[in-house]
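Note that one protein chain of the assembly has been removed; the remaining protein chains are unaltered in position.
Right after this comes chain A.
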Amino acid sequence: MRIEADLDRCVGAGQCVLTAPTLFDQNDEDGRVVVLVTEVDDSAIAAAREAVHVCPSGALSLVDDR
């Protein structure tokens, strides 16, 4: 599964960073999301899902490439 972030929508609440600090960070200029790990393996999928769910702006999505 791949994590996609829509930077136009991101409002920098950092909910993703709090939920899955190994997958996300925020940039220092305007606080928008930085995806640290794009391809998530099975062990990280639950955390990634939760981050997608708590993101207030709908900026994150999980895409299945297969």
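Going forward, a contact is a pair of C-beta atoms (placed from the backbone, for glycine too) under 8 Å apart; a residue touches a chain by one contact, two chains touch by 3 or more; residues count from 1.
Basically, contacts and distances are computed from a predicted model.
In the listed set "Thioredoxin domain-containing protein", "Cytochrome P450", "Formate-dependent nitrite reductase membrane component NrfD" or "Copper resistance protein CopA", the entry agreeing with the UniProt name of the missing subunit chain is "Cytochrome P450". Seen from chain A, the chain kept out of the figure touches residues 9, 11-15, 17-19, 21, 25-32, 50, 53-54, 56-58.
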